Structure formats: structure tokens, C-alpha cells
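For this view, one protein chain was removed and the others were kept in their places.
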Amino acid sequence: MSETLTIEAGFSHRGGMERQDTEQRGTEERRDSARAALLAGYQTVRQLTELLAETLSPEDQQLQSMPDASPTKWHRAHVTWFFETFILQAHKSGYCVFDEHFNYLFNSYYEAVGARHPRPERGLLSRPTAATVTQYRHYVDTAMTDLLDCADDATLATLAPLVALGLAHEQQHQELLLTDIKHAFSRHPFAPAYLPSQSFTREEPARLGFVDFEGGIAEIGHDGHGFAFDNEGPRHRVLLHPFRLATRPVTCGEYLEFMADGGYARPEFWLSDGWAMLQREGWQAPLYWSQEPHRENWQIFTLMGRRAVDPAEPVCHVSFYEAAAYAAWAGKRLPTEAEWEHAAVSGRAEHMGGFLDRQHPHPRPLLDGGDATLRGYGEVWEWTRSGYEPYPGFKPAAGAIGEYNGKFMVGQIVLRGGSCATPHGHIRPSYRNFFPPAARWQFSGIRLAEDL
Amino acid sequence: MSETLTIEAGFSHRGGMERQDTEQRGTEERRDSARAALLAGYQTVRQLTELLAETLSPEDQQLQSMPDASPTKWHRAHVTWFFETFILQAHKSGYCVFDEHFNYLFNSYYEAVGARHPRPERGLLSRPTAATVTQYRHYVDTAMTDLLDCADDATLATLAPLVALGLAHEQQHQELLLTDIKHAFSRHPFAPAYLPSQSFTREEPARLGFVDFEGGIAEIGHDGHGFAFDNEGPRHRVLLHPFRLATRPVTCGEYLEFMADGGYARPEFWLSDGWAMLQREGWQAPLYWSQEPHRENWQIFTLMGRRAVDPAEPVCHVSFYEAAAYAAWAGKRLPTEAEWEHAAVSGRAEHMGGFLDRQHPHPRPLLDGGDATLRGYGEVWEWTRSGYEPYPGFKPAAGAIGEYNGKFMVGQIVLRGGSCATPHGHIRPSYRNFFPPAARWQFSGIRLAEDL
Amino acid sequence: MSETLTIEAGFSHRGGMERQDTEQRGTEERRDSARAALLAGYQTVRQLTELLAETLSPEDQQLQSMPDASPTKWHRAHVTWFFETFILQAHKSGYCVFDEHFNYLFNSYYEAVGARHPRPERGLLSRPTAATVTQYRHYVDTAMTDLLDCADDATLATLAPLVALGLAHEQQHQELLLTDIKHAFSRHPFAPAYLPSQSFTREEPARLGFVDFEGGIAEIGHDGHGFAFDNEGPRHRVLLHPFRLATRPVTCGEYLEFMADGGYARPEFWLSDGWAMLQREGWQAPLYWSQEPHRENWQIFTLMGRRAVDPAEPVCHVSFYEAAAYAAWAGKRLPTEAEWEHAAVSGRAEHMGGFLDRQHPHPRPLLDGGDATLRGYGEVWEWTRSGYEPYPGFKPAAGAIGEYNGKFMVGQIVLRGGSCATPHGHIRPSYRNFFPPAARWQFSGIRLAEDL
Partner (left out) sequence: MSETLTIEAGFSHRGGMERQDTEQRGTEERRDSARAALLAGYQTVRQLTELLAETLSPEDQQLQSMPDASPTKWHRAHVTWFFETFILQAHKSGYCVFDEHFNYLFNSYYEAVGARHPRPERGLLSRPTAATVTQYRHYVDTAMTDLLDCADDATLATLAPLVALGLAHEQQHQELLLTDIKHAFSRHPFAPAYLPSQSFTREEPARLGFVDFEGGIAEIGHDGHGFAFDNEGPRHRVLLHPFRLATRPVTCGEYLEFMADGGYARPEFWLSDGWAMLQREGWQAPLYWSQEPHRENWQIFTLMGRRAVDPAEPVCHVSFYEAAAYAAWAGKRLPTEAEWEHAAVSGRAEHMGGFLDRQHPHPRPLLDGGDATLRGYGEVWEWTRSGYEPYPGFKPAAGAIGEYNGKFMVGQIVLRGGSCATPHGHIRPSYRNFFPPAARWQFSGIRLAEDL
């Protein structure tokens, strides 16, 4: 039942992404502890979602500013529907759904679960109201708590992985809730702030160093201890060629040098699709940057409002195309996901983060530290040079749950690491995030690599 | 000051569209009465807007389901901004605007008043909230009441036409508020009702007759008594050829016959643009009709929910293209706007309505009546065969107010009459409504004409 | 049989648009003359089409640069198909079609004649080749000549109006052939010339004067003598208000003043749809003008190649929106089509033209002349302020031929006059040309009007 422990760990940082080893405990104790941990994890994750939505008015919660983003209210209902559909309806006898319309409204993409409301029209759902969604969440929470309290051990053992999946799923939507409301607010002509702004001191960022790895046969993928998504397995061997990885993500100051050197005007740095996109969209800087006449005056829109760009902080809201162009300009490249994962578990990576737990959903500057340590996980997601493809031997689960990951394995790029909007307990070194190469509304940044 | 009386009349039907003649009153009495009427008119119109929004949640009020439609909240704020901008800022010394951002947010299309928020993105304005818009309305109402109470007679004389314009403007938006929320609700998968449904009895509609007019030189356009929009003048002479006009609008039952006869499958009835639109959009029936296997089973979505089509009621939510195709199928034509206006003031038109004042925003069947009387005004707007063009000698007013009508005089078709969503006091025989030929979300129907 | 005489007149200018009166001739003589004139007219028109295509390679003849334009080859085949379909197949016993596929390929928009190839894909028709189209034309010409030669008088009387229609139709396509190849060539990066360039002298244009008309009841529409399209009738009375009409079209020099005064940057001159189009398309000048830094350096692409704008020549390739904006800027307005037609037959209009017969398909400057004469017909089509609507009592013909005009009577604006690309014999004072308000690829210009 170690899945639940990872959940719990999500909200008490223990300074690393290593899994918890619990095997020494006695069986009895473990069973009780497992049930308690499952319940605690459930409550903690569910409460955090409500906390994140707390400052948003019913009107805010309905905003959908692009087809890829969803309203806050929809996120809150959809993750609830996930528990209702895959756990309560399947496993709680006599359970009555809160509203039979919700299966149509809050199914995201599960073809096997039936017809669903078109994604680009989620912003047109004034009904149910935010208040009704709150009632829905209470209704499902009560039923879930009741189910987890009363289930016999065998049932609990069946439910635990599903609950862990449901919570990991809700944590993903916690990050999306933030990136989506950020996008929505950025479209408002007066750019409202989600949180009050925080004063900050400009500091020099850590110097950029590189850590060497000699390559060879390595194992990557989830090892089966604790929860993981299906796309993280099977664990398998890969052959790595010698490489180096930057000690920290690229900063805004470094990115400004790229821009000043004609980064957005010189096709030689760009992949062809990226250059076409740049021209079509008129890109001149990362998303949320607004240009003023002089370089010093670039402004950035954050969840804490608009302010000057801080050269010391990691650059984010760049697409894969921009990340790859920056790397080409810098004479480097992006890491593969296998290189990244190998480095993350090498003992040479430091995992203080960062993450959503810091309650400051914007990347912060990394101050100077050891040159031989990889730092900065938990500030920005890091684009890799790897397309999102199945691992050798990968097979999606049967049924609707099998649609969770596998069907997206084309046209997307893997990101690794976790951002300032990611719940810390949500991620692992084997975690594979993925977005299309043009996506910019996630907290996505750049870590450089090169061949040795 | 007779403008105000028309406003007042708007809420106490007097059975006709004729203007009130008030010239016999004494001057003194008229002045006091004018001020009182202006204030009463102001309050009546402003209250009705709030009444119309009353049943809508903050989420409902934010919906924008297409670029042509606006959120309820936006309508409520925009009409208020109109008073603030063109009356309070211009004429009330020391007036402070409620929020300086609002000029950007709530300017609809006045280029002369400065930059404005793009129309298709009004649904993204979660701020201000509906509650703040309510405060805005109170703030402006207080200032307006104060201004009208205290203005000297000369100022009042200056203000009166502007107030009348502001109220006529707000009345237009009352109708749009209804047609826009209807469109938004129609896009919700479960089609919520704006008002409770009302039981109704199916009845036989009035027989279709025709009234003859011999033509000749006629005068059309507003005669200068009472309020009118600038596009209704100058009054001028036209030469009419002999014609006949149908005694009532086309019913759903008649329209079903057109459909059953292949109306939507036979290009010979359609204007070329209309046929292209039909094919592009897949039109098979009026907007808000949903098809079921058999003809008997057509459903219609109304502001009171979804129900069976009533063959006796006037057909509405048809485009000009559909109106013209129906007329071609019926061997008739649509009237010109000059014919329509001439007939409306001929003494052979009956004006009981209908209109929004009935508080049933859907057209009702017309029961049998005299064959020689034109009936049905106040059920549906009637598409004419006239493009919306300037009358001979028309000149728009100087400044921003001049943008009210003149700049739309191309690509649109004139509609006459007024619908079940139009405040009765808002219209006149000379009233020129206009929409693009493809528009279907207004309560637009068909009255047939033919040459004598 | 006077239709044929107008055709004949089309190629021997007699200095006016007045119809030929032939009624004094004897009946016998008229019959023979009618047959001969019909044959001569047929040959003249058909030969001119081939002459116009002569300088174009098979590749040129296949170009389709936008959905509204058609390849030269297609025009040549389509007008031939018109004769084959409506005359030979209907009236020549034993006639075998040249290729049974052609009915699908070369039907333009006649729904009644069956399915047809989609208009935007005409440029994909590499088969038939230009050479095969030439054979097709010979085949049909032989059959037509044979038919006209041998028909008895009764048949000839039946055929004559159809032949006249077919020839008028082909003349319309002669103009389109030129405007379409001009558009296609303008899209080539090196802007080839259709004809060799001609040297020209810059001269001062005629001064701008105005001619007054007192209005009153006037008759407009075709009077039934000679050929006319159905949309020119019925002839009917209209009531005109007093007005003035400019003695000549607006020149490029005058238009440059409008541009220099911010014409394309000041919304107050523009209809709302026009302003939106200007912004969407980035209009800054008429079509085919290319901007260089200074006003002196505007270049214009013509069928004779690219050269400097001549301030003295009539401005053309402006949309209705631009024409209306120019008129607003100039403090004038555009004429209605009734005003235009009344003036054209007033005896105060001079019709030397101009027209395609001059063999210089670009408008030429008008040199000084009498101030009290309307001049310039045959240089540019003149946008009116009239939407294209049916005349009182208009009824389209039965069958496919009825689709010729009536079904386009919405969303279009009437142009009057005729251009440097119009065969002179093709037009009449009652002629109604029509295009959408945004169209710019025709030789369309501006004549100002104002109220008296």
C-alpha cells in the first residue's frame, strides 16, 4: 500500500524525490496505517484544490480563455467526477450520482465512458454554478470518506491504487487550475493578480556550471515502489552516451541576451515548425512578457501581478521551439529524458524545491551553490529533446483508465522536473510530463545539455 | 420635451404606435411635467433592465456564446456607461467616473471615444463582477437623478434628448439581453429555461388575408414629434407602386409546409448567398428548432424551455435568407420598408401587441380577426426587402453620437415592427431595426407582400 | 429583332449609349438583316474572346488566384458551354455535346442544370487543356453558325434573344477574363505584363465640376428596345430628390490627398464593415498600389506592367467601402443608381469612352472639357449608394436562365457606367453591374454626388 505514502509525502517535504521505504513495518500496523494514510492523503489533496480556488469569484471560476485551458469550476468538478465514476459508481453499493448530467459535462476525454461536452465550450457552462460544484465536492467527499472508512481490507487493497490515481490526477489539475487561471487573467485588459504581490530582492543567480555523466547502460522508468502513472513503465535498460547537464535552468537574464542577439529574428537557431510558429504568432519573447521600448523595461505578468522581469530568475513560459532555439544559440542542446532521469537519481541532484508547497507560484532565482550539483527542480518544468513515446513493452491498462496516458503518445514532447505550481509529493524522478511543442502556458523552462 | 412621453408610454400600452400629442398643455405645467416624466422614464427603464437580469446568476451573466452576442453583465454596464460618458461626464460638473477602466471595457463601438475591449472577448471579463456592476448602476443612477432633479430648465432642455437617446439605447439592449441569454442558454447541453414554462393551448391561427394599398406618393420617416433615432429621418416622399400586405405573420404551421415541400433542399427558392449559407451551416429549420424523426416532433427551444413547435404561433428566428426563400416558395415577396411604414400608419393596422410588456418573450398565436386589418405587430420583427441605406438627405450627427446608426448602413437588412422582446414604448412606425441577412438569433419573422 | 443590333453596335462606337431605332425599315429587309446581324454579332464577340486570350500561354490560362476569379481557359469554355447548353442542346436537333464531362466542369452557378465543379478549384483543371478548349470553341461555333444559317424565321425569332443573352454573357466574361488575369499576374512575384507598356504623358486632368438635377418623378429601367438583362426591368417610376453629380470620376491625385489626410487611418470616414475590413486586410491604398516611402513614389500594377501612379487618371480598384469613405472625407456622397441613370439619359452626359474598344485596359486621364457635361463613362465602373435589389415588379425568368441575376440580389452594391475593360456595345444607361462592397479587383472607381 505504499502508494498512499507518496501522497502523504507530497505535503511534508522530505528534501528529495526518493521513495519511502516502509517494508520493515509489521503487517497489522501497516494495514491501519494504510487506511489512515489513504484518508489523510485524500483529505489533504481535496482541501488543497478548494484552497487554490478560494480567492476566485464565481465569475473567475467560469473563465475559459482558450480551448486548451479549462475553467476553475470545471477542474473542481472534473476531478470529483473522476472519483465518482471510477470509484464510487464502481465500488460503492447503492451509490446515487449527484447529478446524472455531470457525466456528460465533466468527462474530459474518456471515450469509453460515453459522449461528453466539447472541450472548447466549457466556458459556456454557467450551470452548475460554483456553489453547486462545492456541494458536489462535499457530496462525493462524504461518500468517499464513508467508503474508505468502512471498506474491508480486501476492498481497501483494491481501492488504494484507484484512490492514489484519483489523487495524482487531482494534483495534476491543481497545477492546471493555476496555469489556466493565469492565462485567463492575462487576457483581461487590466491583468488582475491571483495572489497579492510579494516584494523581492534582485540577486545574482548561481553561476552556470555543468555536471558530467559517463553514460553506459542505465535503468530508467518507475521501479514499482509507490504510485506511478502507467506511462512511467516498464522500467527498462537504455544505453546512454556520455553527456553533461547544466547545474541550473537558464535565467531570464541569459534569455534576454539571446533576444538581444536577434534570437527571435534569426532562423538559423530554430526548428522549421518553430520558425513558422514564431512568424505566424509574432512571438518576440516568452509568453506573458510585454515589450517596452528598451530591454531594461520588459514586464512580466505573474500570478502575483505584472512587474519587471527579474534577470536572476529562471525563464519560463517558453515553448519547446524556443527552448531548442535557445540551446542552439548557446551551442548546446536539450537533454533526452533518459539522460535527465539518469542524472536525477545519480546522487548529484539536489531537491529542495520549490514546488507549489512554497506557495509562491512563480520560479525564484537560485543563489550560488556547489558547482557539481544539479539544482532547480521545482522551479520550472524542463523541456527535453524527447518525443513522448511508449517505453519498450508499454501496454495501456484495459478500459477507460487506459486512456489516461497512452493515447497521447504522438506529437508531444516530454518535460521533466516539476514547477513552482506542482505539488511536490506529486512527482518522482521517473515522472513524464508532456505537452505539444508550441505550448507556452505551463511553467516550462530550459536546462542545457551537451555531448561529452 | 415630448421625447420623455414616448418613454413613459412605453410602459403603459395605449393600443397604438401613434405619438402622443401634448401640445395643448400650458407651458408651466409642461415644464414640471417634463422633468417628472424624464425622471420617471429614467427610473422605469433602468429598473426594467435590472428586473430582466434578476433571475440570472453571476455565472449566467458572464456568458458570451458568440461574438455578436454580449454577456448580460456587459449589457447592464454598457448602457450605464452610455449615461456616464455622454451625459454625466459632459454635463455634470465635478462628476467623478466610477472606475476609469470602464471606458475601455464598456465602450461598444464608438471610435471617437477611444480604444476599447474587443467584442468577441467580453465573455472573458470576470472583473468587474456582476455585483460591482450593480454598484456601478446605483452610482450612475444617483448621479443622473441628482442631475435631472437640479438642472435648470435650459440645461434640462439640453439634456432631455440625450436622456431620451440613452433610454432608447437601454431599451434596445433590453431586447438584446434577452436574445443573447437565449442564445447562450441554447448552447448549454441541457438548455436551461430563463423563465418558468407556461402552459398553453394550441389554437387555430387567424386565416391569412391580404390588405390592398394603391400606392402613389407617400411620406415616410419620422415627423419630428417625439424621440426618434437619426436613421429614421429625414422624413421624405417616396413613390409607391400598388401592393398588398398579409394580415399577419407567417406561422410555424405554414413554415412546416415549406419545409415539408423541400424548402431547405431546393435551391430555386433561395438567394445565392442564402443557399451557400444553408449548405455551410447545415440549416434545416429555423434556429432553436431541433429535429426529430417525424415532422410532428419538431421541438423548439424558448426562453421558457424546450417544447413542441406550436403550428399556430408566428415562426421566428429565421434569417432574411429563409424569409426570402419562404416568400419565393409561397409565390409572394417581402415588403419594402416604405410599403411597410405606409401600411402601418394607414389606419388599417391594429397595434395591441405583444411586446416585452406582455412578459412572455415568445411570439403567441394570433386568433381570428377582421380580414381587412394588419395584425401581429409586437410578436416578431418582420424582415423587409430593403437594404439598410441612408434616407435622402440623411446626415449623421457630429461626434461620437453620430456613430450610433450611420456607419452600419451597408450589408444589413431593415426589419420593421417590434417583437415579443421589444419594450412597446421603444418603437414607432418609422422605427428601422437592422441586422445582417444571415442573423437568426433575434425574434425575426416573415410578413408576406405582393404586387397588385 | 433589335437585340442583335445592339450587339453589332458594340463594336462600332457611335458615340453614345442610346439604343438604335430601326423601326422604319421594311419587314423583309429586317428579317435578312436580323439573321446577318445575329451571325455577325456572334462572330465578332466570339473572336474578341480569342483575341483577348491570344497572348496568354497554356500555363497563364490556367491560373486561378482567388475563388472569385476564374482561369482564362475556364472563361473561354464556360461561355461556350452556355451556347451549347441553352441553345444547341435545346434547339438543334441531333446535336451531340463535345464532351459530356463539360456540363459538370463549366457550369458556373446554375443549380437547375445539375451538379458542378466547385468554383475555388477551377485552377486545378489541367484537363481539358487550352488547346482542347480551342477545339471546343470551334466545334460549338460551327454548330451555332449552322443553326443560325439554317433556322427558319420562326426559330430564328425564338433563338435571337437567347443568342443575344449568350453574347452579352460572353462580353461580361471578356471583362472578367481581363480583371482575373490581372489579379493572377499581380500575385506573381515579378508581376508580368499582359500587354506591352505604352508611353504616356502626364497631363492635368479636367477640373471637377458638378451638374445639377432638379429631381421629381423619373422613369428608370430598360424600355424594352434592344437587349437587356432581366434585372434592368421592369421600367418604373421613381421619385428623385434634387441632386448634383460630379462631371468626372475622382482622380488618383485627389485620392492621394485623401490618403495623405489620413484617409486609411481615420475611422470617422468609414462604414463600420469597411473599417473592419481595412484593419483585417491592412488596406493602405487601392488594390495594385504598392507603397514606397514617399507619396511621390506610389507604384501601380496595370495590365501593361508596373509604373508610377498618374495623378491625372481616374482612381480605380477601390472597394465600395473606400469609395464611400472618400466621399465622406470629401463632404459629398455617392449617387443612387436612380440618380445615376436619370443623369445618364438627361442629355447632359457625354459618351465618347473609353471602354475595351480603345484597347488600353486601364483608365486614362480626362482632359478639360465643358463644365456642364458628365464625362468619363467607359473609364471606370462607378460605385453607387444603392444595394442591388429587385425593381418593383421584378420577376426572374422561369428555369435555369432565371438564375442569371435575381438570386444575387442581396449583399451586393450596384455599379454603373462601364470601364476600360467593358466592350462598349455591351452596356446601356439602364445597365446594372453589381459586386460585393469589399470587391476591388474590378475597374471600380468613384463619382461624387450631393444633395441640392
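Here the chain labels run A, B and C in written order, and each chain numbers its own residues starting at 1.
Heads up, the rule we're going with is that a residue touches a chain if its C-beta (ideal position, glycine included) is under 8 Å from a C-beta of that chain, and two chains touch if they have at least 3 such contacts.
Since this is a predicted model, take the numbers as computed values, not measurements.
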Visible chains that the absent chain touches, using the contact criterion stated earlier: A, C
Contacting the left-out chain in the complete assembly, out of A:Y104, A:Y139 or A:F408: A:F408
Options A:R31, A:H236, A:R306 or A:R348, residue touching the unrepresented chain: A:H236
Given C:D32, C:E121, C:D153 or C:D261, the one touching the chain that is not displayed: C:E121
Of C:S33, C:T49 or C:Q62, the residue in touch with the unshown chain: C:Q62
Interface with the undisplayed chain - residues on subunit C: 57-63, 65, 101, 104-105, 117, 121, 123-127, 129-130, 184, 187-190, 192
Residues belonging to subunit A that touch the chain removed from view: 109, 111-112, 217, 236-239, 241, 267-268, 270-275, 320-321, 324, 333, 385-387, 389-390, 392-393, 407-411, 413, 437, 451
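Please note the rule applied: only the chains that are shown with their structure count from here on.
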Chain whose Cα centroid lies at the greatest distance from that of subunit B: A
Superposing rotation of subunit B relative to subunit C, computed on C-alpha atoms, to nearest 5°: 180
Whole-Å separation of chain centres (CA-atom averages), subunit A against subunit B: 49
Subunit B and subunit C: spacing of chain centres that average the CA atoms, whole Å: 39
Rounded Å distance, subunit A centre to subunit C centre (Cα mean): 62
For subunit C, residues that touch 2 or more chains besides their own: none
